[in-house]
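Sharing a structure here in structure tokens format.
Left out: one protein chain. Kept in place: all the others.
So that you can tell them apart, the chains are marked A, B and C in the order they are listed, and the count of residues begins at 1 in each.
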Amino acid sequence: MDQTEIQKKIQELQSLAEKSSVDIQSDLKRLQEKLSEGRVTPQDLWKRVLLARNSDRPTTLEVISHITEQFLELHGDRVFGDDPALVGGVGLMDGRPITFIGHQKGRNMKENIRRNYGWAHPEGYRKALRLAHEAEKFGRPLVTFIDTAGAYPGLAAEERGIGEAIARNLKEFALLKIPVICFILGEGGSGGAIGIAVGNEVFMLENSYYSVISPEGCASILMRDPSKAPEAAAQLKMQPQDLLSFGVIDGIIPEPPGGAHTDHAYTAANIKQQILESLKRLEQKTGEQLARERMTKFLAMGRFVEEEGSKQNFFQRLFGLNKKN
Amino acid sequence: MDQTEIQKKIQELQSLAEKSSVDIQSDLKRLQEKLSEGRVTPQDLWKRVLLARNSDRPTTLEVISHITEQFLELHGDRVFGDDPALVGGVGLMDGRPITFIGHQKGRNMKENIRRNYGWAHPEGYRKALRLAHEAEKFGRPLVTFIDTAGAYPGLAAEERGIGEAIARNLKEFALLKIPVICFILGEGGSGGAIGIAVGNEVFMLENSYYSVISPEGCASILMRDPSKAPEAAAQLKMQPQDLLSFGVIDGIIPEPPGGAHTDHAYTAANIKQQILESLKRLEQKTGEQLARERMTKFLAMGRFVEEEGSKQNFFQRLFGLNKKN
Amino acid sequence: MALFSNLLGRMFSGKKPAPTQVVPLKDERTFVAQKHSCPACHTHLDEGELERNLFVCPQCSHHFRITPVERIKFLSDPGTFQEFSSEVQTTNPIGFPGYEAKLNEAKAATGLADAILNGFVQIDGRKAIFSIMTFKFMGGSMGSVAGEKLTRALLTGIEKRLPVILFTTSGGMRMQEGIFSLMQMAKTSAAIAQMELSQIPLFVVLTDPTYGGVTASFAMLGDVIIAEPGASIGFAGPRVIESTIRQKLPEGFQKSEFLLQKGFIDAIVSRAELKKTLGFLIDTHMARLKVR
Partner (left out) sequence: MALFSNLLGRMFSGKKPAPTQVVPLKDERTFVAQKHSCPACHTHLDEGELERNLFVCPQCSHHFRITPVERIKFLSDPGTFQEFSSEVQTTNPIGFPGYEAKLNEAKAATGLADAILNGFVQIDGRKAIFSIMTFKFMGGSMGSVAGEKLTRALLTGIEKRLPVILFTTSGGMRMQEGIFSLMQMAKTSAAIAQMELSQIPLFVVLTDPTYGGVTASFAMLGDVIIAEPGASIGFAGPRVIESTIRQKLPEGFQKSEFLLQKGFIDAIVSRAELKKTLGFLIDTHMARLKVR
């Protein structure tokens, strides 16, 4: 976020001053601090991590209900069960059919027990894949919402092959001949997140994060002190601006000044606008192009060094560009 | 079996007289009776049902070990478990790779507890489908061995969707772009049997049966007396000659005179010969032809009457033959 | 069968058939047997009121079994139903003793030729194909005719690029047709495989009860599978399972809600919502086909 953007936010916030909740006030203060310092501190970043985890943030089903006229949740993996922590279905958005899938957190303790706090089991990922294939069969775009601390690290999840379920999704999503658009709504936690995030375009909400490991996990492994999570969060570079600068994501969805939880409708409207924009681009392409571009995009992920010229040669050779022999 | 065949069998049996076990003697007697009467009685048929269930008959893994030089059993459905009652793997037969799947019964109580008497659970059918797709991917023919009283009628099988698992196999087997050759080894019990029996060519061993319901089940439902199973077996027309005359199967594999259990090697050799013959025919065809012929074959199953000409018109219309408009 | 006009014959001649006059089948409900009270909550019910409520108990939402004609009435636009494939008629393929007599009994009792009825319909203006089973005809058992008619419904969907909606209810395969009845599982599934290639949507509505070979074939092969609330759905029947495992089955076993939790159906939809849901499914699944 550059200075002008922050300036703009502050103005927005001030115009919202009448509704001023404690949240907005504290956010305002935080942003002003950022502006004065010229750069954010680990503590600033940490507030955004907490914002990403705020239990009042819009959930998958809420976003869907905001952006569709009609939606039918479709259940089940057809082999073992239906996972309430990873939901999906088909909806009409401005009259156009779209398949949605996403992690689903609860709003309160009771809901969260049912939703397992958005930690999905293998059957959730298998349902997601089933619905993705259903979307492909009928030529519908797929929109996914990522909001999980991770895949569930439990005995039953291991027994039923959580690794296999995520792995299969990664492979099969690469092949889908439809537009796939992904949004990190809040927490984008590791394998559990990427299991439904192999998209042609991937976006993050302004206060979301997306990371290979939770900051707490990183802090306890590398610093042997989970309370150093804020430092780890900063070191992991897991926030939208970081990932955008790495070229790992394609854009950042603005949240209302106080955070997404202060205005679900506004947040959802921004998401809807992005879906429409992305579809305008992606629907120009054939299914084969979409799959190929998605695959090529992920094949190019990673940073390393190598001897002069060899990488280019390698990919040239494999993808038939400038073929010599 | 016509008269000459029966005559031939009696000669074979007599030449085996030195090894004469009680089995052979009784079979001899049975066949001589058949010959003298000119037709079989329900009691004759019932003996063959018992022969189909004989626990010394060659099992799937035994047949495979007889007909392959090398075989690797491949396990698991990749979602829930590995079913010891329905096995499969890849083997080399005369140096040519073939995928095998089949129900597996035990030889004794201990083995049968492990194999659940050849009553498979959903994970067995899902493993079968996985291996069938693996065979298709690598262009190997698929050979299946059917030997089950039925899919397991238990709580866990229902919970994990035994109906779904069989249904999916029926659909997916219809689409396989490889030769699929099926053998009813012993019991061909209802949905549990047909779940791996959608083949381009289907054969029955001489003393096997293939039926929509067990004779006991039929007797207890229709005659309210399970002891009337022999009568029901005769009424159900479930034996090789019946099914061959109906056009439901493609041939009968001869067993040694006393039954398949008296000579596994001989039985297996006959099966192998049939596989080689069938492959000679089927490997002439493209994958698309194989799938189309298999599908058309099963689409034509059933007997009904209808108004003059309409059936022909219906299929002509659908399969584009003699298209008028 | 004289009850329904033979549409298919007319289709061949190219003439557009008039909407068919449908006549209600005899009552399929448990209502009468229960002396005018709901079998689930025992509330006394008035038959007229019950019918106005689509044969759903206003007290406890128990969904009574209904006839194909009632399904047509509740779920399609008035006057749009046009039967087809009624020319397919039952024979005794393996010469099973007593089968003809049983068939005649069932025909007399229901006015139907067999356990399934096909027709073109419109759902709030959207064209579709219905294939509807009835439990009253020999327990909805599936023989050659049901298999053929279902197959024709599916293949007609491919030919005319129309979504197909199957309503299942069955005790299983019809044992009087021996191996031919078993083959209907493979036959109908092969037709669905053909649909898969053509990307024509298949919607299945599971109704009470759906068992046996029907559950182990087309009932579980819908692109979307809906169940009516409280329907019993399974492969093996509860008594068979109890005698196998030698213990009582848990409460709610094999009910729609159980199947939803176990991951085998997409949604449970009440009869009152079903027409709207089917229309929505057509809209969301036919968009690409319409563009072409």
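One rule holds in what follows: a contact is a pair of C-beta atoms (placed from the backbone, for glycine too) under 8 Å apart; a residue touches a chain by one contact, two chains touch by 3 or more.
Computed from a predicted model, the values in this text were never measured in an experiment.
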Contact set of the excluded chain (shown chains only): A, B
From B:57, B:115, B:140 or B:228, residue that would touch the chain that is not displayed: B:140
Contacting the left-out chain in the complete assembly, out of A:50, A:109 or A:221: A:221
Touching residue (missing chain; options B:96, B:272 or B:285): B:96
Of A:141, A:161 or A:257, the one touching the omitted chain in the full complex: A:161
Contact footprint on chain B, counting only the chain that is left out: 70, 72-82, 90-92, 96-97, 123, 127, 134, 137-140
Touching residues (missing chain, whole complex) on chain A: 151-155, 157-164, 166-168, 170-172, 174-175, 190-191, 193-195, 197-198, 210-213, 218, 221-222, 235-238, 242-243, 246, 248, 294-295, 298-307, 310-311, 313-314, 317-318, 325
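We take it that only the chains that are shown with their structure count from here on.
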Separation of mean Cα positions, chain C and chain B [Å, integer]: 30
Computed distance of Cα centres, chain C from chain A, in Å: 42
Junction residues of chain C - those touching two or more other chains: 196, 262-264
Contacts with 2+ other chains: residues of chain B: 160-161, 164, 168
